[in-house]
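Some notes on the structure that comes next.
Heads up, one of the protein chains got dropped from this complex, but the rest are sitting where they should.
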Amino acid sequence: MRGSVKTQMKQAVPSMIIMVIMIVVASIASDRFLTAANLRNVLTQTAVLAIVSIAQCMALFIGGIDMSVSSVISISTIWVAMFSSTGAAGLFGSLILALIVGAAVGLVNGLGVVKFKIPAMIITISTQAFVKGIALVLMPSSGGKVNQGFADFMRTRFGIFSIAFLTAVVLYALLWVILHYTGFGRKVYAIGNGELYAEQSGINTKKITVQVYVISGIIAAVAGVVLSARISSGNPLVGDSYAMDSVAAAVIGGVSMNGGIGSVAGALFGAVILSLINNIMNSMGISPYYQYIIKGALLMFSLVLFQMKRRKAV
Amino acid sequence: MEHTGKMILEGQSLSKNFGENTVLRDVSIQCFEGEGLALAGENGAGKSTLMNIISGGLVPSSGTVRMDGKECHFSSSRDGKNAGIAFVHQELSLMNEMTAGENIMLGMEPKKGRWIDQKKLHEQAAGVLKEIGYEIDEYELVKNLSPAQRQIVEIAKAWAAHPRVLIFDEPTSSLNKAESDQLFDFIRRIKKQGVSVIVISHRMDDIFACCDRVIVLKDGMFVFSALTKDTNNDEIISKMVGREFKNVYPPRNEKLSDTIKLEIQKGCVGSKVKDVDLKLPKGAVIGIGGLEGQGQRELARALFGIVPFTSGVCLIDGEQKKISSPVDAVKNKIAFLSDDRKAEGLFLDLSCGENILSLSYKRNSKLGFVKKKDSQKEIQDGIDQLKIKLADARQPVKSLSGGNQQKIVFSRWIKTDPEILVLHEPTRGIDVQSKLEIYELIRQLTKKGVSVIVFTSDMLELIGISDEIYVMYEGRISGQISGKDATEEKIMQLSANSGKGGEA
Partner (left out) sequence: MNQIKQKLRYQSFPLGIYILLLATIAVFLASTQGSVSPSHLLNIARTAAPLGIAAMGQTIVLVAGGLDLSVGTTMSMVNLVTASIMNGDGSRIAPAVAVSLVLCLAIGLVNGIMVTKFKMQPFLVTMAMSIIVQGGYYLYTQGIARGSIADEMRFISSGWIGIMPVAVIIWVAIWILLSIVLKKTIYGRKLYLTGANPAASRLSGFHADWITISAYVLCALLAGLAGLMLSAYIGVASVDIGNDYTLNTVASSVIGGAAFTGGIGSLEGTFPGVLIMTILQSLMTILGISEAGKFICQGAVIAIMVAINQRKAGKQ
């Protein structure tokens, strides 16, 4: 691995170290931690956050942000819960509908940024609120029923891995290759390094920007579909925490909010770390309320760490 | 005019306005196959604007661009690039976090199947670099490269697409002599292959080393064109300046005051400024010149406390002072004009009035409340005093032309009644009329006893405005000449540190 792939991967190293330390400490502190059941549990819980973190990464790489992922997740669970229990046709229809809606939200975000010059955070917060409203119209509170076969399929185990987690892994592998080894990925990083420069280098920055938000929307929809299988129902608010958690996962994983720096690999570690916090506290019998404080503190700590490192490099 | 070869690129009656500010007026330009065309002119003459229009970076307000006789409507540099026009910008447009090779091959990555072949990519990049005649590790990250190396990578990036027209904007500004010569070799070689080269430069050496024809722009207008073999340095310079430059500057002080306002002894800033000794007499203008990047910027910023001196002594009125932040500097009646007006000098989104008033609230307030009448008078005074052209004091400052913006920066600082004025590129990118008014203003201020230090890369300005000139080379003062005796040659010698003369 040479070239910029190596540098981008380096950004993920601190989060990997944190993750390993957490695993070591947890397995020493609690004998319940290193059981197959618990590990499978952690990984399955990680799956949704891990997938949505990819979406967030895409937006962060071009120097943007996507806060609408949370509502896209929620509304995706609703589609699946509303239509999938009628049979195979309903299931596939609902999955496709979820992806199309995700793409549409992404398209609105992208066009808002490119055509109307609305800052990414604002347009995605707007679509977040808007889509959340639609979700609440469709399903005012948790309900519906997810196709049992689909839910069982996503829960199928291979050792400590569930299909849900494997979906995340496959998506990571795919996006990793796309971002680091295709012209599209190169352009994404180039835009993050400097949009004007990228434009001068002959890149159609507007097109790529819109594409990135569309992909981000689709991936968030996938996350929603995976989540629906886990909760077996639709819920208009279930995605809410994922907007901020996905940003946190990416930042902890070394992705810069200024764009152009980081790798999706880091976001995966970040997502695992966030899930581990929860799990470790449970297995050590600590009040789960500490997890918020630890999450926030870890985020601040990563921020300071990367900020200092990058400032030194300049 | 005599031409050889066929015409590739033509711009007809191109004009460009930014708001009410016209930066290019009815300029036509032709470029022939295998020709080296030099575009000369002072800062702000419209050279870069013209080239940005030709290459698609800007859309002209009127006029057309033709390529091979066909009209082109470029809406972005991408269109220009696709049409075979590559532009090597002066402000480098490289991706810091990518390798040199990846930058060079951006958008043209070789693929193995569907995926980018990193190995082949870097091999090809190395090939391009070799073609140009330089050796740079293609795997090195751009952020680790020196300015000269980045310039080369930028050139390689443009050349990698094998354009038919290659435009350079001040290509040698960060290159040393040997590197420049290598670049000229490269340019002569590609001309033979039929590539047209346009070089924007105000360095005569560049123009004569690699160009066949020269066009001079002044104040956004076409003023002169000739084959380089039929013209010479002096003629081009006189066309660029368009007047006897000596007349432009107000008269100097007859005699410098004996009172020293500011003195720096053995001032150092990290490794960028070394043992600088400087004496600023009261009411005098000291000019600091030299090639770009010889520590002038660091020295200017140290004087104002932005990046303070790491060692050395600073005396103001004979008293030792420590200026470790802009807050200290303002307390000591020092004013500072940054070279980056937009980023550091102005509050672009706010109104002109707000900008003018921004440093004189104290005087126009009572118990922390700003007095409306007084402040409006203060603003109007500022506008009148510097003849700032604006429609309404409430209009945002970003809607003004560069010259008027700079006057607003001056205005706000003058209102602090400074005793020492540190000016960093005070006339960069502004029109000639405003320039003259600013020179006049500087002299008026010195008559009132204000002491001025001007950092400028414009040689004529340096000679014209200064009572005393210091030249910097590699962080040190390489020489000092009085303004009266200064000539371009003497200063060039000191800038390249080749002269022994001039040491005071």
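So that you can tell them apart, the chains are marked A and B in the order they are listed, and the count of residues begins at 1 in each.
Everything below uses one rule, namely that a residue touches a chain if its C-beta (ideal position, glycine included) is under 8 Å from a C-beta of that chain, and two chains touch if they have at least 3 such contacts.
As the structure is a computational prediction, the values presented were derived from the model and not from experiment.
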item	value
Missing chain: touched chains present in the view	A, B
Candidates A:M121, A:I160 or A:I231 - the one touching the absent chain	A:M121
Residue touching the undisplayed chain, where the options are B:S61, B:S358 or B:Q376	B:S358
Contact with the hidden chain (one of B:L350, B:L436, B:L460 or B:A496)	B:L350
Those residues of chain B which, in the complete complex, touch the missing chain	304, 306, 326-327, 329-331, 336, 338, 343-351, 354, 357-359, 361-362, 365, 368-370, 391-392, 394-396, 398-399, 412
Touching residues on chain A - with respect to the absent chain	65, 112, 116-119, 121-123, 125-137, 140, 244, 247-248, 251, 257, 287, 289-297, 299-300, 303-304, 307, 311
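In this section, only the chains that are shown with their structure count from here on.
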item	value
Separation of mean Cα positions, chain B and chain A [Å, integer]	44
Chain A-facing residues of chain B, complex	57, 76-78, 81-82, 87, 89, 93-99, 101-102, 106-107, 109, 111, 114-116, 118-119, 121-122, 139, 141, 143, 157, 161
Chain A to chain B touching residues, read off their complex	2-5, 7-8, 177, 181-183, 186-187, 189-190, 193-194, 196-204, 260-261, 313-314
